[in-house]
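A single protein chain has been removed from this complex, and every other one stays in its place.
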Amino acid sequence: MINLQDIRDTARNMLAKNEVRGVIGYRRSTNGMLAEPVIITSPEQADELIWDPTCFHNLSLYLVEDRKFLAHTRAKSDKPIAIIAKGCDARSTVVLMQENYFERKDVYIIGASCEGTGVVDERKLARKGIVATNSAFDGDDFVFTTAQGEQRIPAREVMADRCLECREPFPKEHNIALGENKTGRQLEAPFTALKRFEELDPAARWEFWDRQFERCIRCFACRSVCPMCYCDECVVDSTSFPVTGQTTAEEKANRVRWVERSATRAENMTYHMTRVLHLAGRCVDCNECERVCPVNIPLRLLNNKMEREAREQFGYEPGASIGGPSLTASFLDTDPGKFIR
Amino acid sequence: MEKILAKNKLDEWVAALSDYQVSAPIMEDDIWSYKPVKGTAQLDHSNTVQPPKGFSFPQREVFFSFEQIKGEPPRLTPVQPKAQRHAVFGVRPCDGAGAVRMDTVFNDQFQDNFYQARRSNVAYVGLACNKPQGVNCFCQSVGGSPVSSAGMDVLMTDLGDRYFVAAVTDTGKALMTAGGKLFSEASADDQKKLKQTHADALAQPQRAIKNLDAVPAKLKASFNSPMWEELARACIGCGACTFLCPTCHCFDINDENTSASPLRGNRVRTWDNCQFPDFTMHTSGHNPRENQGARLRQRVSHKFQYFHENFGMPQCTGCGRCITECSVGVDIVNVVNKVTEHVG
Partner (left out) sequence: MSEQQAETTTDYEPRIVAFLCKWCSSAGSDLAGVSRIQYPANATPITVPCTGSISPNYILSALKKGADGVLVSGCHIGDCHYIEGNFLARRKIHLVKELLGFVGVEQDRFRMSWVSAAEGAKYSQVIKDFVDDLRPLGPQTKVKADRS
């Protein structure tokens, strides 16, 4: 079990010795029992840091925010920024470095293993009717503080699907690592949820996705929360094309717009499928996109599908090594080609 | 007009409203949403993820279609929304209050015909909250109440085995009249039970904005404060809080072409979002709200300062959706309280 004091001491020491610009971690939010991301910059703030089953956010997103902020303010930094990273978060950090978004020396990874339990899935918890004011790790269980007192639940009943299927809870890429290495703790085989979906025939699949894409309100929460969606100008933002005083009406009318602002089924479908294809080989299954969707679209299924193709057809593992190639900018002679006439 | 409706008669009342498309909260894919219902409705929901503003102010509204044959002036064909009457059941008082604010905006110095055409066909059958429907409710801090009938055409209160049903507008009276004999007279006991239920509801604790009266001035004084950057540090600039808010109404207008030659298309209004980084992007590339702190300040100030200055009421109705749905813990109650505490 990770001792919270270790997390706090590590952060405090690094900040006191001026070894890092800041530490990206978790603190208690004002919203119920949930954790929220925080970037602390002084040693005194280290006591705010927490570590509990609601630490599901992928903090590598804030590495991207930090980098954009540095670029925007034209600031230079000779010190790295530290991040508390679970297994999944460390993998997405690797992908960012693989793509040269920043260098290895720019980030100090404080690995935090979620050991045997992963993190909680709020929806599964709500389905059980549990309303809690606090949560804690305890071996293979989660312990919740409710109005009826403490409630202990085996983690596997309310763990996120991606945690159940997780191959690597221990952050492989790290500067220091806290917690036990429970690699191989898989409580469910990888792609279990995906395979269950693939049992549906095409008509049933379409009926399902038709309903999902219809419901999307195009809030872009999925894109905003994804560390890999760091493009300053996204291909689906039809209004972000630059125009000048000389642009004619005809030029504007003939401008290529891949996706319109209207949140209709066809536009939403184009948006999601484009995004998923852009994430193929880069998505590490942190599940944030699905978690943040206010209308519960199961985005993980789409990204999982791409990951399965990457692993099984192309022998490619997302977030495996900083020096590795990208999935869609490389190829093997053994790539499947039977579908080509 | 105040009546009693036995709970097992609710379905029949819905069925009697044959002139209306009735919508009620349905749990689908783990979330509550308003969905069309026929002849039946349940009112065992907390609150829907999306407020009912979409009935009057849809995500996508076509203003007109256009066609341009080369050498001729463009042909514009206005599009009128289908005349469809809606009766929305289960609307919570925070969302009713939201309708009041939306109506205020769209009927201010300029009457928005598109909004009006739809709004005049939407009836809200509200359901009072006997207890807070979520951990983030704070309607009482913003001048609202869990039993308010503001914005409603009918207000229902759950008395256990029956509903107390009160008409608020003429439309509401007509809805109840359509139910005819399904309703029975409200007795003195019913009135007593109603009063008690409402009093109990008002006594339930909620989250609190500490000093609403001081907020507008504090926000004004906070404009240049570095607090905003700090408060928005975790914000990812997604659109959830704004799109799910019962009173947010900013929109964008675009032409969506369906054919290049001859040029044809539709002029379309869609929801827009002040939390998107490009919201205030100018064609020159300058963006007056360049960072998330400025955008958060905008949203909170619009809700608690600018709307108050323009219309004498807070724009926020305390539904709590922005807090619940924020994936990174940005909390408007916390933000307003912190600003009030630390500024000026």
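Should a chain be cited, it is by its letter among A and B, assigned in written order, with residues numbered from 1 in that chain.
Here is the rule we go by: a residue touches a chain if its C-beta (ideal position, glycine included) is under 8 Å from a C-beta of that chain, and two chains touch if they have at least 3 such contacts.
Quick caveat: nothing in here was measured; it's all calculated off a predicted structure.
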{"item": "Option touching the unshown chain, where B:Ser18, B:Ser120 or B:Ser259 are the choices", "value": "B:Ser259"}
{"item": "Touch with the omitted chain, as defined above, among A:Asn134, A:Gln151, A:Thr274 or A:Asn296", "value": "A:Thr274"}
{"item": "Contact set of chain A toward the excluded chain (per top definition)", "value": "198, 202-210, 235, 258, 264-267, 269-270, 273-274, 276-278, 280, 302, 305-306, 309, 313-314, 327-329, 331, 335-337, 339-341"}
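Just so it is clear, only the chains that are shown with their structure count from here on.
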{"item": "Chain centre separation (chain A, chain B; CA means) in Å", "value": "30"}
{"item": "Residue ranges of chain A touching chain B (in the complex, touch as defined)", "value": "29-32, 34-39, 57, 61-62, 72, 123, 126-127, 131, 211-212, 215, 217-225, 237-240, 242-245, 253-254, 257, 260-264, 288, 291-292, 294-296"}
{"item": "Touching residues (chain side chain B, partner chain A) in the complex", "value": "29-31, 33, 49-50, 59-60, 135-136, 233-234, 236-240, 242-244, 252, 254-257, 260, 263, 265, 268, 270-271, 273, 276, 278, 281, 283, 285, 290, 323-329, 331, 333-334"}
